[in-house]
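I am attaching a structure below and will ask some questions about it afterwards.
Only one protein chain is missing from this complex, and each of the others stays in its spot.
Here the chain labels run A, B and C in written order, and each chain numbers its own residues starting at 1.
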Amino acid sequence: MFSGYSMSELGAIFAMQGFAGLILFSVFVLMALGLAIIFGQMGVINMAHGEFMILGAYVTYMVSHVFQTWLPGLFGLYFFVAMILAFIAAGLLGMAVEWAMIRHLYKRPLDTLLATWGLSLILQQIYRSVFGAREVGVTIPDWMMGSLPLTDLIEIPINGIFVMVLTVAISAAVYVMMFRSRWGQQVRAINQNRVMAGAVGIDTERTDRLTFGIGCGVAGVAGAAFTMIGSTGPTSGQLYIVDTFLVVVFGGAASLLGTIASAFTISQAQSIMEFFLSGSMAKVLTLLAVVGILMLRPQGLFALKLRK
Amino acid sequence: MSDNKKTPANPLKSGPNRRAVLAGGAALTASLFTPKFLRAQDFPTAAVNTTGLAVTDDTVTIGILHSITGTMAISETGSVQAEKLAIEQINAQGGILGRKIEFIQEDGASDWPTFAEKARKLLVNDKVASVMGCWTSASRKAVLPVFEQNNGMLYYPTFYEGLEQSPNVIYTGQEATQQIIAGLDWVNRTKGAKSFYLLGSDYIWPRTSNKIARKHIENFMEGCEVVGEEYYPLGHTQFNSVINKIRLKKPDVIYAIVVGGSNVAFYKQLKAAGIDMTKEAPLLLTISVTEDEIRGIGGENIEGAYACMKYFQSLKNENNRAFVAAFKEMWGDDMVIGDVTQAAYLGPWLWKAAVEKAGSFDVDKVREASPGIELPTAPEGYVKIHENHHLWSKTRVGRAQADGQYEVVYETEDLVEPNPFPEGYQ
Amino acid sequence: MNALANPNFVLMVEGLTVSFDGFKAVNDLSFYVEPNECRVIIGPNGAGKTTVLDLICGRTRATSGKIAFKGQDLTQMREDQIVHAGVGRKFQNPSVYEDLTVFENLEISYPRGYSVLGALVFRRDAEVTARIREIAGMIFLDDMLDERAAILSHGQKQWLEIGMLLIQDPELLMLDEPVAGMSVAERRKTAELLNRIIADRSVIVIEHDMGFVADIATRVTVLHQGKMLSEGSMAHVQADPKVVEVYLGH
Partner (left out) sequence: MKKQRLFELDEALGFALLAAVIFVLFPAILDDFRLNLFGKYLTYAFVAVGLVLCWGAGGILSLGQGVFFGLGGYCMAMFLKLEASTPENTAIQSTPGIPDFMDWNQITALPIWWQPFHSLGFTILAILAVPAIFAFILGTAMFRRRVGGVYFAIITQAVAAIMTILVIGQQGYTGGVNGITDLRTLLGWDIRPDSAKVTLYFVNGILLFACLFVAQAVRKSKAGRILIAMRTAEDRVRFSGYDVASFKVFVFCLGAAFASIGGAMFTLQVGFMSPTLVGIVPSIEMVIFCAVGGRMSLLGAVYGALLVNWAKTTFSESFPELWLLGLGGLFIAVVMAFPNGLAGLYQDFVRPHLGFLHRERARAPAADQSPAE
């Protein structure tokens, strides 16, 4: 398939395909980070993760309208406001859900799965009632929708760079929170031994709620960012859920580093296969490979071998 | 943001702005249609309804069967709205054979077995005289045996892949050859396009349409070739790889039949990757993006792309102006109307014309009367039902504007004959 | 000498090592258990006592080393195969089936119908019932056969689990802290029970209660940080200065 192209063309294509893979990688990390926090640290399966993301997208949509109406001069910057508000909105909803539902189910992880699935249906219907059944069009500031021509052949999409920068920033923030802050210490303590953590004076209820809220908040930011590349509709969240879970499980649930590594592996595999095969087959083969590897290595790529 | 608020939760209650709608309907009627005020007593129920349909002395009941929940609700909402508008307008004119139309709305819930179940319910339990409904081919295929077995009448609004001709369905949208061939010829003739990259969501309509496109390009268009053909799963949201492949192949035309949520992702990523469609290098031609879809994609992201279908909201004729005005009166100013919405609007009117021609609600008589039915009042212009139950219609090419509307740049001179089983394209 | 084939020992452990992410929980451990011997393993917390039992019964896989039971290499066998070979193991925390009755708990351990098909066609015949009654008598639960195991006291659960092992009549019985958490009365009854059941089989016991150890042990192995610190009779071990240092220093 490469006959008839010059070396520079091929080089450019491979560079751009590599970049496409990196964008996909960033998207996967963004999708999965929130879930990795919730699933990895709390053992809760949040099937409504996609709906929390879409909440972030709808917040972005509303903020864009507010700016268009009242602050047209600052429209180019609304996206940053939208992401902060998306984090807050999704985070608060997450904390409310934790309080009302999840905290009663910590000992029954499979039941959290069913309950949060129910939640996702309810959220979908609420979105549909509030925002309509149709997709909404989120207007992205012009500066974010262009591309940077590097050479004649290589063009780098700015929104791709934006997603990557955002991914790095959020990953770094999560890392700092998990491994450098008191909260992170408490979360990890609770993850290892809930009873003991409570006994040494950690407010496990508050920490749980905060953790769940932060996980959902990160999902909200991801949703806000995805308005640049995807659709915003009541059921759009479901598009992400399987990929997201596979990334987290493949990485080894308890490990944030594992999540990032698995996002990298899956995205590169999919991106390379997409280039050589048809899109549908690439997807099937990627999923098959992930499931196959998980069967051979159920603890995921980066799980620690623990003494039981 | 507010269209759903305007959707009446209970279909039997009328929507808002009833008076305005009636006025709109009346305007349409007055300007375009010579109303024949038919009185019910001239058509005794026993005579016009010999098969036990839900027809009384002053009402006739039909069904509306679309998804209002699930993933397809995004697309089907417009069809429901258009069908309700047509029913309101027909009732404002005095109904059909002096009988007001009442309707029972069922939710197919984007689930094909549910469509079949609801279709059965409408035909068997509710005995509706006809059904306006379905959107995806899969839902139509699911209900088709139900309609054939129970002898119902379905008005199906979507442009689709063809390869079907049921005595129990009137296809008010275009079949694939009607929609595809004129557009390909046009882009070759006026833009000099020689190489095509075919892209689609992975299911039967894009695959069949691309098959027809490929056959046409390879067999009937001199010196033209297909340089790539690619399918992505429904709901796929990452298109950077295919965009790179397109760059590599440098086609003159990207022929895109992406649907649903994937559409939004595809056009946003295309724009972000620096492929400016207004430069038309490559040119993008689609048959799957109506004004409805542009709302989700954002006009600024698809500006400059060409779409090939039979109807655009911006069509400049009296019928369409009245239709658009009435539609916005009923459902709100921020509504847009796409090809399928317009085709759905034709359904009740075509049925009315056939019933009146037959002088009966009986499905067999309506079917017999249907071929040859003309509708000069159609927003898209004159249409006529073909022997094969599809519509003769013109095909048009529109260029997407930043405001989300299409500017019509081409329309076929004559009506294009529907040809659901095209020779030479199999 | 091929230690694996030596018929004088029921169990041989040689050079046994297991590491978790570099941490060697058991380090180059060797010991031998003779027929009808009661071996008690003692040692401070974290010495690797439970891990040794896990390794023998197949719950944890050895990094290196050999474990042979009557000439069979246990390191290559599945847990259930090890059980069939004649090794029984009781867990530290009583592990019984709380949703089932005492009778059903014992019945599941009855050594017949191990395969799926066998379990489907298994019939509760007179022989099974008689044997379960006999064991229930031994473990002081003969009047509780129809109770759900969930309502048993901690001590009764320990007995039940011991009973579930007894019904299989293993040649090597491994008990992890069988009297932990028991009342004085229960403890006395348990000692009596253990003394009865260790009579005609080899037993490995992990225990902290030195009085209890002295009561039952044939030989004692002292573990410290995964390694063998001392081995011999109770008196020998108690006199060993290394052992004294570990325990006093602890």
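Just so it is clear, a contact is a pair of C-beta atoms (placed from the backbone, for glycine too) under 8 Å apart; a residue touches a chain by one contact, two chains touch by 3 or more.
Owing to the predicted nature of the structure, the values given are computational and were not obtained by experimental measurement.
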| item | value |
| --- | --- |
| Chains still shown that are in contact with the chain withheld from the display | A, B, C |
| Absent-chain contact - pick from B:141, B:191 or B:357 | B:141 |
| Residue, one of A:72, A:149 or A:298, that touches the chain absent here | A:298 |
| Among A:124, A:139, A:255 or A:270, the residue in touch with the chain that has been omitted | A:124 |
| Interface with the unshown chain - residue positions in chain A | 43, 45, 101, 104-105, 107-115, 117-122, 124-126, 128-129, 241-242, 245-246, 249, 280-281, 283-284, 287-288, 290-291, 294-296, 298 |
| Contact set of chain C toward the excluded chain (per top definition) | 57, 59, 78-80, 83-84, 88-89, 91, 95-100, 103-105, 107-109, 111, 113-116, 119-124, 129, 145-148, 150, 161, 164, 168 |
| Missing-chain contacts mapped onto chain B | 9, 68-69, 105-107, 109, 111-114, 116-117, 120-121, 124-125, 136-138, 141-142, 144-146, 149, 161, 163, 202-204, 207-208, 211, 231, 233-234, 421, 426 |
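The rule we apply is simple: only the chains that are shown with their structure count from here on.
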| item | value |
| --- | --- |
| Pair of chains joined by the greatest number of C-beta pairs in contact | A-B |
| Centroid distance [mean C-alpha coordinates] between chain B and chain A, Å | 36 |
| Intercentroid distance (Cα basis), chain C paired with chain B, Å | 75 |
| Contacts with 2+ other chains: residues of chain A | none |
| Residues of chain B touching chain A in the complex | 1-4, 68-71, 73-74, 77, 202, 230-233, 235-238, 240-245, 247-248, 260-265, 268-269, 271-274, 292, 294-301, 404 |
| Sites on chain A touched by chain B in the complex | 5, 9, 13, 16-17, 19-20, 23-24, 27, 65, 125, 128-140, 142, 145-147, 149, 153, 155, 157-160, 226, 228-236, 238-240, 270-271, 274-275, 278-280, 282-283 |
